[in-house]
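Please read the structure below before turning to the comments.
Heads up, one of the protein chains got dropped from this complex, but the rest are sitting where they should.
Then we have chain A:
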Amino acid sequence: MPQKGEKMKKKIALILTAMLTVSLAGCGGGNDKSSESKKDDTGKKAVSNVKSPDNDMVIAVQTDATHLDPHVSSNGNSNLVTNSMYETLLAFDENLEIQPLLAESWEMSEDGLSYTFKLREGVKFHDGEPFNAEAVVANWQRGKEDESLRLASSIKSWVNVTADSEYEVTITLDEPNNTFINKVTQVRMVSPKAIKEKGSDGLAKESAGTGPFKLADRVDGGYTKVVPNEDYWGEKSTLDSLTFQVVPEDGARIAMLQTGEADIIYPVPPIQVEKVENDKSVEVVNLNGLTYRYVTLNQNYKLDDGRQPLKDVKVRQAMNYAFDSKAYCEVVFQGYAKEPTSLFSEAVPYYSEQTPYSLDLEKAKSLMKEAGYEDGFPIDLWVDNTTLEMQGAEFVKQQLAEINIEVNVLPMESTTIADMTSAPENETEVEMWYVNWSPGSYDADGCMRSILHTEKFPPAGYNTAFYSNAEFDAALDKALVTTDEKEITESYAKAQEIAWEECPWMFLGCDNAIIGQKAYVTGVKYLPGGSLIVTNAGLNH
């Protein structure tokens, strides 16, 4: 019997080994085979080192566009898709320089209250309507009349828009605003006829922009396919089609890039980069990120004994000195992140470098002692329940334990957290919030105002640290209405210096935007933060 038992054990061991081998073979990352030429039954391209087997570009993205009417939604995923069909008067290039697009030039009045744009002539919307000054007026009117549109917040400061001539338009502001030009890059022009006759429903099914691509087909939650606009005013696309394919699973997105089913994938999670970085048929584009990560420190947080530790700047500074941001970038983001040196990414204009809070436990402990919190205190940290976010929050917990702060990590679904964090000052339960922020239009004001200005306590904004500093507010407000570049730079630098010193947050890091693309992709331009310009996109085939 013992012999029979031994035999059975050996058999089981053999079966288990075989199963493990199959699993490990499956787990294998980047491989040589993926760069060999292959073709599957879908007729979709197989992988090749240099050439694409077809002329249909596929961009695999994590989430679907919310809406194809560019005035309804303007989140990153929607913009990625709508930017291929709709254009703005001005646009950022890959160096974050403002460039003319539908406007050939522009001029600001001396008082900074009005801007006159000379429009490009001979441009037509997809529905054949001409693009002119009246079209700009119609787009503005749409935003004025319907406050529920995202467009409304972009044109909020435009008090009047007048068509000076067919191709000249003047926009008047309520007061000078240094973010005006940035906001102009978010106002996508839609055919006035389509606005009137089709509305949002129609625009979800048929595009009516001036962009290089027109909507061909869309399956909600599946894909959006666009084809070149034959009447495009600029250089026409050489592609047969461009498809934004929704692939929510990280591993599946990577697999699609490896097999060649996708030509570009975004984002590539840091932990998955190693799967494709050795694949010769793939290029990993590592961009400066705009996503700034921080932990808000609610200054009203009260301990059971009535003390408010986060009111004390020494405690807040100690928390930053106790945090090893270098290790955070290495551990949580596999090195695809930068240590914080100000309140937002260095890619954003008016960034001003500050002295980093490098890890200094001794200093952190002594600051805690000076503040009377040598023994630390307990505190809750809310965080989105995604793997990456929770890893980051656990890292914060470990670091703060070094100065006896006992962090209780509370993972929660993002929409619930958004609701909790929009509660007003006297109702909020959020003591610390692990969060990130990225500005939609690359403006310094957008990087700070909504999350640090006194007027932006929830629900008006997301200043969940309930940080209030009159000097900081004044610097931000002054910069906003100033037209002098030097003054703007100085004011923003001052604001950054003040908040950096006062530590309303724990400054964590700024993660890079990582994109994977096939080596045969040409002409796609990337902006910091991961936005794509696909006007000249092509496939070497």
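We take it that contacts are C-beta pairs under 8 Å (C-beta built on N, C-alpha and C of every residue); 3 or more make two chains touch, one makes a residue touch a chain; residues count from 1.
The rule we apply is simple: contacts and distances are computed from a predicted model.
Novice: Per UniProt, what's the omitted chain called: "Response regulator", "Glutathione transport system permease protein GsiC", "Glycosyltransferase" or "3-isopropylmalate dehydratase large subunit"?
Specialist: Per the UniProt record, the undisplayed chain of the complex is "Glutathione transport system permease protein GsiC".
Novice: Can you tell me which of A:113, A:204, A:227 or A:388 touches the chain that was removed from the display?
Specialist: A:204
Novice: One chain is left out of this view; which of A:111, A:174, A:217 or A:249 touches it in the full complex?
Specialist: Of the candidates A:111, A:174, A:217 or A:249, A:249 is in touch with the missing chain.
Novice: Among A:391, A:422, A:454 or A:489, which one touches the chain that has been omitted from the display?
Specialist: A:422
Novice: Out of A:289, A:392 or A:446, which is the one that touches the chain we can't see?
Specialist: Touches the omitted chain: A:446.
Novice: Where does chain A touch the missing chain, residue by residue?
Specialist: Where chain A meets the chain not shown: residues 15, 19, 22-23, 25-28, 31, 33-34, 36, 38-44, 46-47, 60, 64, 66-67, 72-75, 146-150, 152-153, 156, 200-201, 204, 219-222, 245-249, 251-252, 255-256, 258-259, 261, 413-416, 418-420, 422, 439-440, 446, 450, 459-462.
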